[in-house]
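The structure's right below; bear with me while I get my questions together.
Missing here: one protein chain of the complex. Every other protein chain is in place.
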Amino acid sequence: MREIGVAVIGTRFMGRAHANAWRQVRAFFDPPLVPYLVVACGRDEGNLREFANGFGFEHATTDWREAIRRDDVGLVDICASNDVHAEIATLAAEAGKAVFCEKPLARSLTEAQGMLQAVEAAGVPHMVCFNYRFFPAVRLAKELISDGALGEIRQFHALYLQDWGVDPKLPLTWRMKKELAGSGALGDTAVHIVDLARFLVGEIEEVVGMLTTFIKKRPLPDGSGLGEVTVDDSAAFLARFASGATGVFETTRVATGRKNFMHLEVNGTRGSIRWNAEDPNVLWFYSLEDPPKVRGFRRIVATEAEHPYAGNWWPPGHILGYEHSFVHAVYELLTALAEGRAPEPSFRDGVAAQAVLEAIARSAEERRWLPVAT
Amino acid sequence: MREIGVAVIGTRFMGRAHANAWRQVRAFFDPPLVPYLVVACGRDEGNLREFANGFGFEHATTDWREAIRRDDVGLVDICASNDVHAEIATLAAEAGKAVFCEKPLARSLTEAQGMLQAVEAAGVPHMVCFNYRFFPAVRLAKELISDGALGEIRQFHALYLQDWGVDPKLPLTWRMKKELAGSGALGDTAVHIVDLARFLVGEIEEVVGMLTTFIKKRPLPDGSGLGEVTVDDSAAFLARFASGATGVFETTRVATGRKNFMHLEVNGTRGSIRWNAEDPNVLWFYSLEDPPKVRGFRRIVATEAEHPYAGNWWPPGHILGYEHSFVHAVYELLTALAEGRAPEPSFRDGVAAQAVLEAIARSAEERRWLPVAT
Amino acid sequence: MREIGVAVIGTRFMGRAHANAWRQVRAFFDPPLVPYLVVACGRDEGNLREFANGFGFEHATTDWREAIRRDDVGLVDICASNDVHAEIATLAAEAGKAVFCEKPLARSLTEAQGMLQAVEAAGVPHMVCFNYRFFPAVRLAKELISDGALGEIRQFHALYLQDWGVDPKLPLTWRMKKELAGSGALGDTAVHIVDLARFLVGEIEEVVGMLTTFIKKRPLPDGSGLGEVTVDDSAAFLARFASGATGVFETTRVATGRKNFMHLEVNGTRGSIRWNAEDPNVLWFYSLEDPPKVRGFRRIVATEAEHPYAGNWWPPGHILGYEHSFVHAVYELLTALAEGRAPEPSFRDGVAAQAVLEAIARSAEERRWLPVAT
Partner (left out) sequence: MREIGVAVIGTRFMGRAHANAWRQVRAFFDPPLVPYLVVACGRDEGNLREFANGFGFEHATTDWREAIRRDDVGLVDICASNDVHAEIATLAAEAGKAVFCEKPLARSLTEAQGMLQAVEAAGVPHMVCFNYRFFPAVRLAKELISDGALGEIRQFHALYLQDWGVDPKLPLTWRMKKELAGSGALGDTAVHIVDLARFLVGEIEEVVGMLTTFIKKRPLPDGSGLGEVTVDDSAAFLARFASGATGVFETTRVATGRKNFMHLEVNGTRGSIRWNAEDPNVLWFYSLEDPPKVRGFRRIVATEAEHPYAGNWWPPGHILGYEHSFVHAVYELLTALAEGRAPEPSFRDGVAAQAVLEAIARSAEERRWLPVAT
């Protein structure tokens, strides 16, 4: 049995999602390369200890450089805040480690391109964690599209609505500072629907966008008054794909009542699909192949043995959740590593998504359509 | 153009639904026999005048016997309270008029049988208004079942939940008095799901039931204190059909939050359907003929030209409502009359439903399974 | 009882929806001014006769000028194709008749402004038929917003997806020719969501849009080959409202599987609402006033006596459909006429919507944000 040691850098939301995935993949899948949790890295010692202990890491450290240097670490998993992605990825690549990085890849297109260059120069495997690609229902959507079940795709619509920012008393965190996060809803949530658009429909050629910051000042965490929010809390944009398809996208942190409402719809000449992250096991599929009298969107509960990944978990209709998408992602990563293939989505996909974000941001400033850099 | 004059007896909820149907059928369908509204009958003169005027009746009277006697009346439409159904139907039949009667046909099986005897003895056409049979989606369900799309039917489930009785301050009306209504939820709402069960699955052979009256006293309308509710406000029963299929039924007037929630599901060896009266244009259909990977309940919006009745109204997706079912019912009645066929559902169906209700009521008393009289 | 004679010009989809409304309002409402159907006008004699007879018009003519001239006509109801709206409205106004006109008001902003000038110069009452304002649930949404239940509105999203154009063999009709229709999905369906945006959120200040024609040639109705589609079949645009709120809009005729899917969502600082035309009785409402533990979108079935218009129809939960919105619209029109008030929405609203459409069309050509003319 071949094994690979993993260092997880970051212990909060994403650190937990990734650590869980590395552990669960071993229990529910049979990866050809078996991961073990070597070292956890975090800034806050108390939290780090609890995290490392809970998930069963062998070691814990507040120094991520030390973690990267370890001989027993073969893969560095970056779950830290956006501002340190580039530095960690570059050093990890130079140390010859495989690199798995949370989205958005970086704070800017230039930074992302630098990371891609670093991993390619070092010749190490690399993957960006666009976890939404790995829900069984999304994977099934991809299969249907690839099989031609939708015909030629004409339209892509995506809404990604959250409301965690709606309370003006919520303190200013790194996610609201441009120098740390790069952007707001754009890099945090729009990036997911941009990636899914690329995954399901193909490259985006041009965009016109609108960025808005509804809540412009928020309390500083130290109680010393209000600080300025320097990123968008809402982003919307229109797009044209290389294929001629059109796209309409919106994301926001202030849609009162919406929690993790990511809704996708893809319309083609022969059929359509839609999917929602708040009911993630279900894929809706409409086909013109059905007899006219019984045409309708089918509510496919993608939990059957026939559906991607689902057979490894529970019987049909036993619902899978958010975290499972990460398990599937690391399963694909491990399989690619074992088979010597390049994992997908790679840093190239991370860069491509970043190029779209960058075009949107510039378009919003220049108030006109702009091409996406390629 | 052949025409038929209609007398509508009753001017409240059902009187309005029927009068509307007689009028709309002429505008949206092309019935081979054209109805015109000759006379409206009601007890309250003020309300009667407004009703007759609003719907364009030629005449109005508080004496239903007079209405029946008119030479220009060819069809008597009974929308009065249950206690007078039998008398009106019998006199109308004796006068040679076609008879259209609201459900439940009567207050008891014996009374219903008497009505059937009367119309058959007189040789007049007769129909009972089980309007739910005439929603396009329900009709489509029937077609699918007849075409074998569900295979052999195994299970029928029906919930019919309302909450208009939940307020204990609601006064005692005729619907809550056994001598006037015959029964409560049983005759009022259970009768609809019993009829739909017979329509979609076939005859019911035996039942076991439970009747409950949660609110036992209510204010008298004249303010003179409380009066006793002498009918059930909730009914539930299990059933076996002649085919071997099983049935589970529940109806109630006190399901807080439920308005006109009639939910049906039919499971067969090859497929299933479900339907809900609060989203009445939609039929859900699951088929084992679909490839395993894309099996799911199809959400068919039954508003296409391919769907029963729908093409006579609006373009696809333009929602039809409750009242349309009555228009379709009278369209079928008029067509049958013009073609000299017996309309369906007939008083025989009314009697058959009543036999089921009677068996349920007796079963509830005797606390055991009982056969349905045939 | 005061009465008003109505001439309906156009006998197809909209002609039927309006004729039905004029008739139903009398049966289900108690309008202070009672409409009677004087004359129906259409081009095809056979169809006209059937239409006039079915709805009970006193007269029928193929000459709309004749209809307008009649002394017994007090109101001219324009349901003809877009290219004749202006001429009919102008002559009707000059003849001193009240004018009720289907949307879009005209083929262009200039034409619409001319119509407004005509009715104002003549001093006649005028209304444009934005029927979606008159669904009980939409009206309830408006009430909640006016009452402040949503706080300050930040975001408006609207999707209006249909698929009647998806079949490339569908012949070229007037709706696909620029000279007859003015525009495609833009004027036909986008105009509804633009009007609802204005109704619920307020004036739109600037837009950036994208118009697409996916199917560029279609069979000519006479079988003589293919003709060019000269309008958009899909339109999408971003908007900023005068209030600072943002808007995202999309409409299309080629969203395979979507029938009359108009979906609205409005997010405010204190709450949110959403509504869908395919489930039109339901309003979803989320409020931050609810205790945190039980916050959620409420599914309000707007069929109670407390809800606008609903009490005039059936008991709670008995579903109203598409056509009812027109009945409510003419009820409001009749009431305004009787009370000497200006009806709403007026030709001013028609012009305002047209100005938004025009800005979108120009923005799509110039590929940049543009202000809406005021």
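The first chain written gets the first letter, and so on, giving A, B and C; residue counts start at 1 in each chain.
Here, a contact is a pair of C-beta atoms (placed from the backbone, for glycine too) under 8 Å apart; a residue touches a chain by one contact, two chains touch by 3 or more.
Source: prediction; values computed, not measured.
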Visible chains that the absent chain touches, using the contact criterion stated earlier: A, B, C
Contact with the hidden chain (one of B:166, B:180, B:338 or B:373): B:166
Touch list for chain C against the chain that is not drawn: 140, 143-144, 149, 283-285, 287, 290, 292-301, 304, 306-307
On chain B, residues whose C-beta touches the chain left out of the figure: 150, 154-155, 157, 159, 161, 166, 208-210, 212, 214, 234, 236-238, 240, 246, 248, 250, 252, 254-258, 265, 267-272, 286, 288, 295-297, 367-369
Touch residues of chain A, complete complex, unshown partner: 13, 16-17, 19-20, 23-24, 26-28, 30, 50, 54-56, 162, 164, 258-261, 277-281, 301, 303, 313-324
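Assume only the chains that are shown with their structure count from here on.
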Per-chain CA centroid nearest to the all-protein CA mean: C
Gap in Å, rounded to a whole number, between the CA centres of chain C and chain A: 41
Chain A residues counted as touching two or more neighbouring chains: 295-297
